[in-house]
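Worksheet: the structure to be examined is printed underneath.
Here the complex is missing one protein chain, while the rest keep their positions.
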Amino acid sequence: MQVTIITFGQIAELFCGKITLENVHDTDSLQQRLVEQYPALVNIKYAIAVDKKLVSGNVAISETSSIALLPPFSGG
Amino acid sequence: MQVTIITFGQIAELFCGKITLENVHDTDSLQQRLVEQYPALVNIKYAIAVDKKLVSGNVAISETSSIALLPPFSGG
Amino acid sequence: MTDKKHKNIFVQGAVSSAFIADSIQKHSTKTTIGAHSIFLGQVRSDIINNRKVVAIDYTTYEELALEKMHEIREGIFAKYPLTCMHIYHSLGIVVAGEMCLFVFTSAVHRKEAIDACEEVVELIKKELPIWGKEIFEDDTHQWKENKL
Partner (left out) sequence: MTDKKHKNIFVQGAVSSAFIADSIQKHSTKTTIGAHSIFLGQVRSDIINNRKVVAIDYTTYEELALEKMHEIREGIFAKYPLTCMHIYHSLGIVVAGEMCLFVFTSAVHRKEAIDACEEVVELIKKELPIWGKEIFEDDTHQWKENKL
């Protein structure tokens, strides 16, 4: 299964926008693929949002999931 | 010794401005005279300022002292 | 004691929103500031024994108030690393809905600005010799007393 990931802040800058990954079924496998394909991410803290909700723990991902990588916030 | 006392807020309203008292040498005798001559003051809380400083305890008063009666504050 | 000239905090009548905007705007040149905290006191039209407050008439013992305010200011600047602090309090009539107190603290970081502002507001209410006469719509009045 292929998923598309939207990115923000320094992660968006690093990858020039969207990332596409194969063989992703949950957030654990997502993180595994990211480490393999985007080693630069190792040095960046980020949170994962699925369907506009921040996730903690492992969460299932479907083809229609909206997935986002969020580097540390700096609003205000 | 005669002293003149300036008043504020509801105390000023009650006495139409300044009060003059005889035989006052310190803040204790001041309060004694006030109770005798202005019984309406019994129902009002107030602080005493001598020479633009709030006093606590008994403080000497001279003819040149500037004395003020201050009802509870309500600024802000 | 009053040899030194203290900064005046009193303004005649209400503190206007234009005045507040102007005070804020003036800080745009101070680019070390990261946070401003502002407190505004607004006159409420409370209903007290079926009478509605339409305005508060403020008076003060100005010499004592400015001396006290000077002490408060020194204490706050000693305690918090503020870039600046501005305080304005109304005298005379302020109608319900208008502003009677404007406290404005600025600092590099938010914590100092926020804490200093709150502390100054408490000290102003507690320690400044200012009296508010609440005027009702039927022209009667009562003297306000701060809850501390």
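Note that the chains take the letters A, B and C in the order they are written out, and that residue 1 is the start of every chain.
One rule holds in what follows: a residue touches a chain if its C-beta (ideal position, glycine included) is under 8 Å from a C-beta of that chain, and two chains touch if they have at least 3 such contacts.
The structure presented is a predicted model; accordingly, all values stated were derived computationally and were not measured.
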item	value
Chains still shown that are in contact with the chain withheld from the display	A, C
Sole contact to the chain not displayed, among C:Q12, C:T31 or C:N49	C:T31
In subunit A, positions touching the absent partner	6, 8-10, 12-13, 49, 51-54, 68, 70-76
Footprint left on subunit C by the chain that the document does not show	17-18, 20-22, 24-25, 27-45, 96-99, 106, 108, 110, 114, 117-118, 121
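Definition applied: only the chains that are shown with their structure count from here on.
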item	value
Centroid distance [mean C-alpha coordinates] between subunit C and subunit B, Å	26
Inter-centroid spacing, subunit C versus subunit A (mean Cα positions, whole Å)	49
Shared interface positions of subunit C, touching two or more other chains	none
Residue numbers of subunit B (touch at least two other chains)	none
